[in-house]
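Report on one structure; see the data block that follows.
Note that this is a trimmed complex: some chains were dropped, and none of the rest were shifted.
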Amino acid sequence: MKRIGIVTSGGDAPGMNAAIRAVVRAAHTKDLEIVGFERGWEGLINNKCRLLSPRSVSGILQFGGTILHTSRCLEFWTKDGLQKSAETLAFNRIDGLVVIGGDGSFNGAQALSKETDIRIAGVPATIDNDVYGNDETIGFDTAVNTAVAEIDKIRDTAASMDRVFVVEVMGRTRGFIALAVGLASGAETILVPEVKFTIDDVVGTVKQNVQKGKKSGIIVAAEGIGDTRELSRDVEKLTGIESRLSVLGYAQRGGNPTARSRYLAGAFGDKAVELLLEERINSIIVLQNGKVTTISLEESVRNKKPLDLSLLDLARMLAT
Amino acid sequence: MKRIGIVTSGGDAPGMNAAIRAVVRAAHTKDLEIVGFERGWEGLINNKCRLLSPRSVSGILQFGGTILHTSRCLEFWTKDGLQKSAETLAFNRIDGLVVIGGDGSFNGAQALSKETDIRIAGVPATIDNDVYGNDETIGFDTAVNTAVAEIDKIRDTAASMDRVFVVEVMGRTRGFIALAVGLASGAETILVPEVKFTIDDVVGTVKQNVQKGKKSGIIVAAEGIGDTRELSRDVEKLTGIESRLSVLGYAQRGGNPTARSRYLAGAFGDKAVELLLEERINSIIVLQNGKVTTISLEESVRNKKPLDLSLLDLARMLAT
């Protein structure tokens, strides 16, 4: 193996730059050349790339986003798009490809793997934390802390005005962010797409809290649970307590990565290069029970990561 | 003068606690007793109050919200509500009242002044910065910095994905926050309720920026300018560049006050007590050209604070 490619794909996540830096420097240490493709799969389709050196990734560790840029690229998913991508890899004499992204990106990598013999290593970087076989993605801890810091601020108004706040966090299909954020911010109710609920459940909890002497409250809801504006209106209507909605938006995807997101980026990036040099199969680098290891790409994309529902119980008990 | 009352009213703002502390300690230094009314005008109507001492306001300087709580109270605005409030003040032998709040609260104070002879001193504390005769309210600097920090994060995604972001900031009728935030965050377009615009203006600027080589952009819009969701959709449709909306919500109202909001709280609170002891008329403490001074309550509520449109030109030039 002489030359590896690197691409960041899907939504950006804090720590992607730290992961690029880690892959480039780990590869350099092992005398590999590194080619960075730009704007996700688009760069593979259109052969937009540049050589990366240890110095070209200086001073990026602490910044959100990705210096390689990323995009959502529909063309990639066509037969033609995949073949063009495979040709670009061959044209540039790429021996191995590091794909930095989330579940969707790894599905793409799996599709690409049918068109090329180049070995692929996935590095999980997405705020969604939805990669099967992996306990924590790069960027997740950052997004959770960003949201928690926002809710700490919102609590000032909630407490001063005796209001309930519905806080919508990211997560179109999964509740990992909502669960971690709700637990850490002391939310009385946490709503995730994985668990059905009725408005009566939500209203019941608010009413119980009032009886306990709580005059304000926080309901953390993943965006995937439905219409949060309506939810907030219903809460107000059915409890008689003022309720407001706050949608924590794209700021959750940006900002300087936390120490933990940076650590994962470093450990995952290093391992990805090792994996390309040593493994025979396409894999994803993962954190499992506190250890950095690997899982086959095929197994990861075939399965859906479960949500730890016991944490919902813990959160509920703590917000008693 | 022996005993003064203090009330926080309207939306909470970071620095209200610092202002309470300042009033209480300045009053204590001058041998006055201080009675804090709870939940804004509600506390006056219902005689919910407590004595405040220098120690009872310890450890609150750095926190958002208000330990006296606040509310939006419709009953206050009735003849009955105003009379009850005046009676409460008389019942508690209050000689002077410090009202901490924004433009709406001072309108309330003006209405109350018709029903009582008690002297009133207003302390401008609102993130909206819309108090006539006053250059800066307590809380404004904090809200602006919170929003700017959010946009710094959003830029990570904007730049990584070559997108335009419409960022809605608070300001239902006024553009002070939007203007200061847009200027400080390098927004290419700033939309405020005070200045008419067409979607063609906005689209034109985005297109010009693309020609200059800018691949991403930020449009800061006050909530009062209309439907920002529609605006974002139109921008995407008419420019062909991906556009996303991010609504910075109630977090702008909370959080630890900045040094500047704390300084204003201290200086205003001190001056408010001095004013009650020395002045003959109801007034508001204000910052004018860098100096802390006063303006009559009646004059402030009768006028509308103008927006400095030259700053819009400056912002536009800086985002060239």
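Lettered A and B in written order, each chain numbered from 1.
We adopt the following convention: contacts are C-beta pairs under 8 Å (C-beta built on N, C-alpha and C of every residue); 3 or more make two chains touch, one makes a residue touch a chain.
If you're wondering where the values come from, they're calculated on a predicted model, not measured in any experiment.
Note on stoichiometry: the full complex in this file contains 4 copies of its one protein sequence, with 2 placed in the shown coordinates.
The rule is short, and it goes like this: only the chains that are shown with their structure count from here on.
The mean-CA centres of subunit A and subunit B are about 35 angstrom from one another, to the nearest whole unit. Remark: subunit B residues 8, 11-12, 14, 16, 39, 63-66, 69-71, 146, 150, 152-157, 159-162, 165, 244-251, 253-255 touch subunit A in the complex.
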